[in-house]
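The following block contains the structure, expressed as structure tokens.
Shown here: the complex without one of its protein chains, the others still in place.
So that you can tell them apart, the chains are marked A, B and C in the order they are listed, and the count of residues begins at 1 in each.
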Amino acid sequence: MLNVAVAGASGYTGGELLRLLALHPYVKVVAVTSEKSSGKPITQLFPSLSRFYDLTLEPLSSEIAAGEAEFVFIALPHGTSITPVSEFVKSGKMVVDLSADFRLRDPLTYEEWYGVKHTAKDLLQSAVYGLPEIYRDRIKGASLVANPGCYPTASILSIAPLLKNGLYNGGKIIIDAKSAISGAGRSPSLAFHFPEANEGMEAYKAGTHRHIPEIEQVLSDVAGNTVTTCFVPHLIPANRGLLTTGYVPSDFSGEAADIVRLYREFYDNEPFVRVLDAGRQPNIRDVKGANFCDIGIALDKRNGCIIVTSAIDNLVKGSAGAAIQNMNIMKGYEETTGLMQPGLFP
Amino acid sequence: MLNVAVAGASGYTGGELLRLLALHPYVKVVAVTSEKSSGKPITQLFPSLSRFYDLTLEPLSSEIAAGEAEFVFIALPHGTSITPVSEFVKSGKMVVDLSADFRLRDPLTYEEWYGVKHTAKDLLQSAVYGLPEIYRDRIKGASLVANPGCYPTASILSIAPLLKNGLYNGGKIIIDAKSAISGAGRSPSLAFHFPEANEGMEAYKAGTHRHIPEIEQVLSDVAGNTVTTCFVPHLIPANRGLLTTGYVPSDFSGEAADIVRLYREFYDNEPFVRVLDAGRQPNIRDVKGANFCDIGIALDKRNGCIIVTSAIDNLVKGSAGAAIQNMNIMKGYEETTGLMQPGLFP
Amino acid sequence: MLNVAVAGASGYTGGELLRLLALHPYVKVVAVTSEKSSGKPITQLFPSLSRFYDLTLEPLSSEIAAGEAEFVFIALPHGTSITPVSEFVKSGKMVVDLSADFRLRDPLTYEEWYGVKHTAKDLLQSAVYGLPEIYRDRIKGASLVANPGCYPTASILSIAPLLKNGLYNGGKIIIDAKSAISGAGRSPSLAFHFPEANEGMEAYKAGTHRHIPEIEQVLSDVAGNTVTTCFVPHLIPANRGLLTTGYVPSDFSGEAADIVRLYREFYDNEPFVRVLDAGRQPNIRDVKGANFCDIGIALDKRNGCIIVTSAIDNLVKGSAGAAIQNMNIMKGYEETTGLMQPGLFP
Partner (left out) sequence: MLNVAVAGASGYTGGELLRLLALHPYVKVVAVTSEKSSGKPITQLFPSLSRFYDLTLEPLSSEIAAGEAEFVFIALPHGTSITPVSEFVKSGKMVVDLSADFRLRDPLTYEEWYGVKHTAKDLLQSAVYGLPEIYRDRIKGASLVANPGCYPTASILSIAPLLKNGLYNGGKIIIDAKSAISGAGRSPSLAFHFPEANEGMEAYKAGTHRHIPEIEQVLSDVAGNTVTTCFVPHLIPANRGLLTTGYVPSDFSGEAADIVRLYREFYDNEPFVRVLDAGRQPNIRDVKGANFCDIGIALDKRNGCIIVTSAIDNLVKGSAGAAIQNMNIMKGYEETTGLMQPGLFP
């Protein structure tokens, strides 16, 4: 059994890690941390976990860094991960960091978008971006994996095959994203107060969201040259689920079914990517609680545009599930261990 | 008092017309029709209208065409409006048709997108597209007004000022639209069964939705040349509300606030268009039950893209409210009569 | 025109007062107060009110008490109304207090349930409980009306006719109530954070909710002897709406339709109470945004129980609408002025 710690266990990502790890046959969670809720049993924050965990939240400390956990998931806010990640790595532990702190290779880009100095630039170089479908080989040998953001996961998986196959003609790539509200975290605020958010919908951070450089970094890797995207996220009144609608300019003269074929080749052996038949559209309801990314293809020939939609559960494939998938790869377990569950529908 | 009939009163659009007309000081509803629910009191289909109407649904018939109603709203499915509209107009009544049957000037375009022969081409020439902010002068003299679709209303109002002011550089215009589920009508089907639609979201008719030619017809009018758009609608789990996110390629080098200023000039005296300050985004919750169209502007200079979002209530400004606004103009009433109500929030 | 002030205008009740008053022909709102949001335009807190109000929030102060407003709605938290109400009344203004501070005739009962000393006992004696269907005559002459709680309004209206007509046999009265989440107010907290409340439901304050003494006070008035009720409220994932299911032990041997007849006599001339036919159940969706209370009757003869359900919009008939209805009565306006609107469905 692998002894695991979850740092930042009181938020939705932390809770989701615990939900999924409860079903993982090789893992034992030995520590959970929270500053604000320190001293409380984890089941008080998550009554749904009652009968599964008998752990009490404690502050993140050097005892934990020195403790029995061999593997650490860090689900802390952006900017606060750098120090604990460094400590854990120094202590010889394997780490999946779910924050943005080690996702961007260029510290200047990080500082520009996050407004925070990066104080562990060396470590940054050894961190691997944890999107297995693109970087699996590097994840295998890594001791520090930066878990992708939820928007980047859906955006990249839906567009990468077009770039790889030369179907993108260089025009403006638009990504219109829609996220359920758990993506905004568990801290109460007026915007997410139930009567404000329910029956509401709006765009936010249009063209300025911090996930943009991450998307562009990976798409540029895939394309072999610099790719930029105009990205606008929206919040929709649902608990879980994230849908991206990508508009990729293309001179492709074939049919949608041809593109579906290319996608299926690209994702041939991927356990968690499901490419739908042409004419079908992914729905967030079909991936709720599951680690899948469902992808749908449409073609607007009148406008020379390939329209790719992708649906994930923002807390699973967009966060905790991907983190466990990374752990499985890093530890050499079968990659799907503990993750091969159907979504909860309805 | 103006005697009014509502043909097709059992659906959401019909119900919304009745809700709003109940508060209109110059209108008396004298007939409501429905084929399926004929013989039932309207309050059985809409208990919310109890104490406001004492009418029984009847089949659409030539008696009604010959009857006391001087003004008729037709809220019938696409393709079934042509005959009754013709009859009513022949009887000398004024008509607002809420279907798509008289929206497209070119009958071939209609036939191509709707798969139905147009059998009243003469009438088509005299029909006026009922978007007051663009065609107010023509609506004034019209006896037949084709009420715009919900997606076109939000799409056109949000993009027209850019075309008019030459801020669009000719590239691909993308419109990513999100609609609440009342937009799909009142007929039960699996896709809109509560547990299927709740906590769900998906794109549909990507690049092929029938509202596309309507959007392009008006935007081309405004621009003075042919404009096409790549349009993808989505359904989100809410009752009312429609948001469009338009991506307009532009070489504009100023700031978002400059564009806001242009929009406010464009919509200077419009009672129902509210242009938000730069940095603010419209939310469907703020127009629920109201006849407003709220517009927000953002600028993605990295990608040369103006991002315009607009929010309406699909059943009000996107349908019944606009129809009454058209009636007010056609009859010479103050345009805001019966419509100047704040949205229902929360 | 009546000059009106709304104290505590930043919450849902305040916003709803403003929404409804915008349509009231005899009212002009001259001041809106908020401590936390002082200095902000009211339309920043309620974008839906944009184009209707050009007011800025100010702190509640003696200037306002001395100011031009002749009529004041006080929508402050329980316990904080006593002082401003006293001041306003002393200044000769008419007041509707929407808090609980003047609802209970016996200050000891108030202190027992609210844990606050009542410091205006004299005023308490002259305050009238503002449920027009029961106390209309007293409201007419009052200068201070205590607006009923949302749960009491639905509970009392649904059960009073049984007590009045001697159909209650003295056993335990159970009231199981379900409220939408706007009833919990506009202050963000974890329990009402969207992902916590959506797809959730639970009971709270079972048998101990502060609305209980209010319900019992009025039911005892109606019955002519002391009546107690076992009352349990629940929160359900919706924005607006409140449903009570009352279980009244009875030896009545007739049919549900007979009881419906009695209810219709009891509420004969009431503009805002709609008693449904036997066999029909009220639904909160049919009163959304409206000032109606819909009541349904069922009979469980096997258990000797009359089951009465009632639906209101907690923010309208359960709060702001009732407050305006009281103002209309106090000022001698037609009682339905500004309030006779159909609900917003769907």
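Here is the rule we use: a residue touches a chain if its C-beta (ideal position, glycine included) is under 8 Å from a C-beta of that chain, and two chains touch if they have at least 3 such contacts.
Owing to the predicted nature of the structure, the values given are computational and were not obtained by experimental measurement.
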{"item": "Visible chains that the absent chain touches, using the contact criterion stated earlier", "value": "A, B, C"}
{"item": "Contact with the hidden chain (one of C:78, C:103 or C:178)", "value": "C:178"}
{"item": "Option touching the unshown chain, where C:4, C:284 or C:315 are the choices", "value": "C:284"}
{"item": "From C:49, C:238, C:262 or C:290, residue that would touch the chain that is not displayed", "value": "C:238"}
{"item": "Contact residue for the chain not shown (choose from B:115, B:141, B:195 or B:254)", "value": "B:195"}
{"item": "Touching residues (missing chain, whole complex) on subunit C", "value": "171-172, 174, 176, 178, 180, 195-196, 198-204, 206-208, 228-230, 232, 234, 236-241, 243, 245, 247, 249, 281-285, 288, 296, 298-300, 302-305, 307, 309, 311, 346"}
{"item": "Footprint left on subunit A by the chain that the document does not show", "value": "12, 15, 18-19, 22-23, 46-52, 182, 199, 239-240, 271, 274, 276, 283, 285-290, 292, 294, 340-346"}
{"item": "Footprint left on subunit B by the chain that the document does not show", "value": "12, 180-182, 186-190, 192-195, 197-199, 237-240"}
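Please note the rule applied: only the chains that are shown with their structure count from here on.
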{"item": "Chain contact graph, described as a line, ring, star, complete graph or other shape", "value": "complete"}
{"item": "Distance-maximising chain from subunit A - centres being C-alpha averages", "value": "C"}
{"item": "Chain nearest the global centroid, as defined over all protein CA atoms shown", "value": "B"}
{"item": "Distance from subunit C to subunit A - Cα centre to Cα centre, in angstrom", "value": "46"}
{"item": "Subunit B and subunit C: spacing of chain centres that average the CA atoms, whole Å", "value": "36"}
{"item": "Touching two or more other chains - residue numbers and ranges from subunit A", "value": "180, 195, 198-199, 237-240"}
